[in-house]
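The other protein chains are all here in position, but one chain of the complex has been omitted.
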């Protein structure tokens, strides 16, 4: 049935260490949530962000998707955490596709991650 | 080009020992000749017979043809030599085909040998 | 855990193949090439005999091909075109292998009329459903023996009987059953049967097509040139590959029953170890299916991540084998799975070398991964 797929070393590392999967552990009154999904069998992603003193204090995700998608979500969380809310963050789809060596047919799915990140940025700024 | 053909042990033996190929070595006034041929690229056979006191004293052939054909000519010569002219000899095509394990598509060619033998028998009786 | 995709070649098979290469390699110019040619022909004939014995048929009914894909193409297109003057109606199933489905789709474009039968929810074809769609102009029925995704076994005896009664040809893709289940071609009324060596411990890239001669079945070739294989399949015969297939067939003849018992016990062990996972679903007939395959779905888990998570256990996903990403299996869809169920389906398949320890490790990895992925899913 399925042919052997190959993943980059980084995707494999991220997939094995989805440190940011799950729920926020810090409580705050500055919590933001962004939710995106593709078609039923595509992918789903929820980002949870906790902002503290103008900085992203914590970021978590829940996701249903392929390894590239999960790895992409993890990357975005790792990179946005600790960043000031007014700092420009542009982890666009191009960047993720390239960094994670994502097959081109998964572009639509990876765009979801960009969408979610944009939603979060718009909300926190 | 050509696929490996296989020949029976007997055909290989006969082909390597065409003892009766060539011309008569005995002289006599009772010499008979039968000549047959197929189409140009098929086969040609000449039988030479020397009769002495009602017996086939010597028999020789000249032939142009495939190994089965040469072996068949040799068989007929070996078997007819020493036989009385009025003895029935029926080395028909069926007999040769079976004995020499001849592929069926060579039937036409092998029939020539029967023809030549029949001509000789008719002539000497 | 992916024996249904390809099996490792048996060491005895490799030995048989090396003997041929050895002849060519070591002796090619030292001995009579005439004798070498005859030796090669002997190897090919011996292998035909070995396969004939396994299937209980005369070896001269077997045509060598490059695998089941080619055998399926040759059988189906060859028969359809040879009988086109009599009628253009053909029947197959939605759960066939791509090599059958795509061949029929191509025939459909060429003007043939195809009926696509759906199985029951357990994957089995109801004979009456087949009987119902047979028409006066039906020329060919193609139904596989063991399904490669679910292990579902069709009743090819009954199908063969029905086809014979109606003077319709019956082709069977037996790629997943030859060498694994007993097949007696004197018993089954099949006209054309496809197989491939690498599914039963033979080499990849060699297969065969059985063509019945009682009644005589005429098919057209799909490739041309030279007179090899009764002009039905031209090209220089790959002697070492054929020797490998023959050897695999001989081994299968001897060890078939033991292997059946072995895979049965492996599957039972696996199912016992995972059947208590919440919302787990067994795809395909679980009673009489081929025991070398177990196909299961779980909810709330994405298939590709599930497979990567199970690494190093190798299993096949419910996504189709083609390159389109996450195309849910047409087989599972035909069994009524939703596309979300289908994409999370996993095919475990076992063979001779699978051990209880392998099974236990697979159970552990599967449980762990399902739990993990469910724990991070937004739905949970």
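In this document, chain identifiers A, B and C correspond to the written order of the chains, with residue numbering beginning at 1 in each.
Definition applied: contacts are C-beta pairs under 8 Å (C-beta built on N, C-alpha and C of every residue); 3 or more make two chains touch, one makes a residue touch a chain.
Everything quoted here is computed from the prediction, not taken from an experiment.
Set against the missing chain, the residues C:62, C:101 or C:162 yield one that touches it, C:101. Considering C:127, C:314 or C:340, the position touching the chain not shown turns out to be C:314 (whole complex).
Contact with the undisplayed chain is limited, among C:239, C:252 or C:291, to C:239. In the full complex, chain B makes contact with the omitted chain through residues 1-3, 5, 7, 12, 15, 18, 21-22, 35, 40-46, 61-67, 70, 103, 105-106. With the whole complex as reference, residues 1-2, 5-11, 14, 17-18, 21, 24-25, 28-29, 31-37, 66-70, 72-73, 97-103, 105-106, 196, 198, 203-206, 222-227, 234-241, 308, 311-314, 321-324, 353-355, 358 of chain C touch the missing chain.
Definition applied: only the chains that are shown with their structure count from here on.
Mean C-alpha position of chain A lies 41 Å from that of chain C.
For chain B, residues touching at least two other chains: there are none. In chain C, no residue touches two or more other chains.
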